[in-house]
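Heads up, one of the protein chains got dropped from this complex, but the rest are sitting where they should.
For subunit A:
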Amino acid sequence: MNAYKKEWTSTLVFGALYVVLAHTGLFAIAFGVDNDTRVLGFPLHYFIAIVLGSAGILAVSIVWNRYADQLESEIEAENNKTAPEAASATGALAAANGFAREGAQS
């Protein structure tokens, strides 16, 4: 998979993980709740909600950081491969900023 496809896939996967971990209410509705099933004294669905919504999100963020660093290196490597016949990164950004000036005057 090239870096471009990885960027899309990883954004969708990490985005979905974030959303699922912080929105466990729908799962609680789907699977039902039982106040007698306890973890650390809390009803299971409450425990899942608060732990996944904090520690779970933290864990995903750490993994995503590592993955995003690696992906950025891959994008740079692909940039370097095509560098001789292409504009530099600053060139592309300059083009973008050129658009900014045109856009600002439109």
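One rule holds in what follows: a contact is a pair of C-beta atoms (placed from the backbone, for glycine too) under 8 Å apart; a residue touches a chain by one contact, two chains touch by 3 or more; residues count from 1.
Going forward, contacts and distances are computed from a predicted model.
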Candidate names "Sodium:solute symporter", "Monovalent cation/H+ antiporter subunit D", "DNA-binding protein" or "ABC transporter permease"; UniProt protein name, chain not shown: "Sodium:solute symporter"
Residue numbers in subunit A that touch the chain omitted from display: 4, 7, 11, 14-15, 18-19, 22-26, 28-29, 33, 35, 38, 40-43, 45-46, 49-51, 53-55, 57-58, 60-62, 64-65, 68-69, 72, 75-76, 78-79, 82-83, 86-89, 91-93, 95-106
